[in-house]
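Here it is: the structure, laid out below.
Only a part of the assembly is drawn; its chains keep their places, and the rest are absent.
Going by the order they are written in, the chains are A, B, C and D; count residues from 1 in each one.
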């Protein structure tokens, strides 16, 4: 199972008024916006410890944890590094390191 | 079919014949009868619409916006304080480009409380992105409502139709009602390209950075420009069906006039009578009724007044600290185009009656005086 | 063009009377205009309403200051309101009253008519004795005294503008048409 | 693999919420339950930003951004528009912040509730005007710092009891929820979805930016609010039947809750005690109503 988004996540090209609808109606998805760049710490899952409770998946507010092959997988394109997953993991299976190290 | 009806009922008939689908309105004198009638019609199943009995005019406009955004035809009516309370949502409807049609009964703004005729309410909405029509008879009200939807839905801008309190709202007169079949032919169902639709999910009105906002404003102005032609076209088509012509401006005996009075609303109709009397006295006076002020019919006005010697504007409104608003806008439009002297009169604020004689007085004053004047208070008691 | 003013009390139907009058004239082929005085009058307080009748569309949109005739729906008003205000010389005054026209003295400038519209309404079960609906009777009397509209037009007007008891209303109009007394 | 909440994701990542935003999480749950046949009316609030800027959106359902005070009536208008077009099934959800609900939007809300319009109104409560930079709202709890209730003059007077106000409107369904209890929240969303008429859900959504808390504690705080009885979780049907959905066996001390938040750190011991008493009294009042 993988998160799927039905909206096209291609960037929208607008060169001027002619490419725009009459009112600000969305033409694409915020998937364009890679919020991974906001992160200053990077959560890391230790799959040894992980018991697949998916609490981390459940409470990620982005959501930036996918479930791939029955495992929680952090999507670093979007993870903002809030560390909620780390805090809530019942098995302390998530740790973090500073970004840019 | 000809019928007698009050101006207010002409508005509700206009909405009914346009097969409006969502009505959200709040009572206010002198608009109340429109709302009462529509709530009755809807309750009785004579109109297949949903009537939302909102708790304020602000909500009335918001509900119309929501309904219109789904692609439904939305209608409301209000007056004065009610219109003012909608102000933020008027901008919203405009910038969201929703073809709502609204009736406004022109009433003076409080305080002091006044329920009488005065155009300050609607004219102080002139910058909100609505098309604006000033009707001068019950017939005009009814027809303009239908034409309003026709135009609005083509250019994606809302339309405000205003007319004077009591002088029209509560006055019974003869109206020729178009058949519903004919209206159906004229006004097809509304089906916009962009709407709230779970099959085509979009957000509307999100944060719009400096990168794009400017262009949305540009597109809005483009639509206003286009509306001039669309209004003409819609008027002509309506004339074909009903024999009744509606234009942006309605000149009366202006062709050879020395002086053209520039008027609107009910004063414009009384002015026609005054013009006839003045003509009978040998004075070459015409009357130019401005029916539409947004989009502003600059070219259309220029065409009419080009050769005239003098102009006199009668305003039942004022922009405090400036002048009458029709006068202000007219003079701005004429600047760099012609240099005909304009005398501008304020009259009839707060429901003060403007009688035939008052209009003749103003005309005579303008005929006598060659100097332009921004602001003459007709009949003020000092 | 003829211009008429009605006097009544808030809640008594003066405005409706002006409309019924207009409707009758319209049915008689005229152009019409009818409107209330633009006030905030309350139940019990004196109110006015107006009707204009003409052969061509009525374009004038100011109020009526010099009516050709005046209709008084409630005779008690005569003491508290100047019903002849602005009335043209030679104009008429039609009063809903059980008195003879002679009872009222407005000087010689005006013609006075009376009709006991209340009684006629009650007889025809239009409203109740304390709140009779006298619109149609008054219009019947008006038709007779002015000749501006035929009684048939009044009947058509009633058919068009009165939602219920049309026959009774027509009877009342006819009765008043026949009963009008003048000075 | 057993998931306790719906697996579908309708809200996308890439949105503009701060790190650890409880409000974005609340939306994620709501859309999971409501599904694609849903429309949102969102007034000015953090979510007006979170959704992203033109030409993009972070939700895969139609969303109408609306004026601050109009969340409820905009939803009513949308619902009416859909109904006249025969699109009766669509869930119309008004989604607003506490400011847009308790304060500037309460009139439109009260009107829609009174008319019993068939919409669901969800307030994600972060207890202040966050989008404009943390000003007090009438949902700000007593004792809290905000920029308009500075430390020396922290918020006085209790949080407005919006759920009681809605109950007084006798709406079919009203409930409190917390992002700390996703399963409970989802159950309530489900109930709202399946009830006709006006539904109201008040969900507590911690805001690290405004609460001066570490983003990682968002869930912890959302739980502590419940466990301290500051924010009890219950439902009210028809305005009169009260049912508690999460029972707290031993209520924790409010200190435990305050500890993780900068906005309360100026409070003295006795002030904290005063607040503790108030919470306990309030809870006792609620308990009397529970069926």
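Structure notes:
As a convention for this text, a contact is a pair of C-beta atoms (placed from the backbone, for glycine too) under 8 Å apart; a residue touches a chain by one contact, two chains touch by 3 or more.
Just so it is clear, the structure is predicted and the values come from calculations on it, not from any experiment.
Counting every chain in the structure file, the complete assembly comes out as A x2, B x2, C x2, D x2.
One rule holds in what follows: only the chains that are shown with their structure count from here on.
Between the interfaces B-D and B-C, more contacting C-beta pairs are found at B-D.
Spacing of chain C relative to chain D, judged by their CA centroids, is 63 angstrom. Measuring from the averaged C-alpha position of chain B to that of chain C gives a distance of 34 Å. For chain B, the set of residues touching two or more other chains reads 201-206, 208, 212.
Multi-chain contact residues of chain A (touching two or more other chains): 7, 14, 20, 24, 26-27. Contact residues of chain A toward chain B in the complex are 7, 14, 16-17, 20-27.
The touching residues of chain B, counted against chain A in their complex, run 95-97, 156, 193-194, 201-206, 208, 212, 215-216, 218-220, 222-223. Across the complex, chain D meets chain B through its residues 36-39, 41, 48-49, 51-57, 59-67, 69-70, 73-85, 87, 90, 107-108, 110-111, 114-115, 117.
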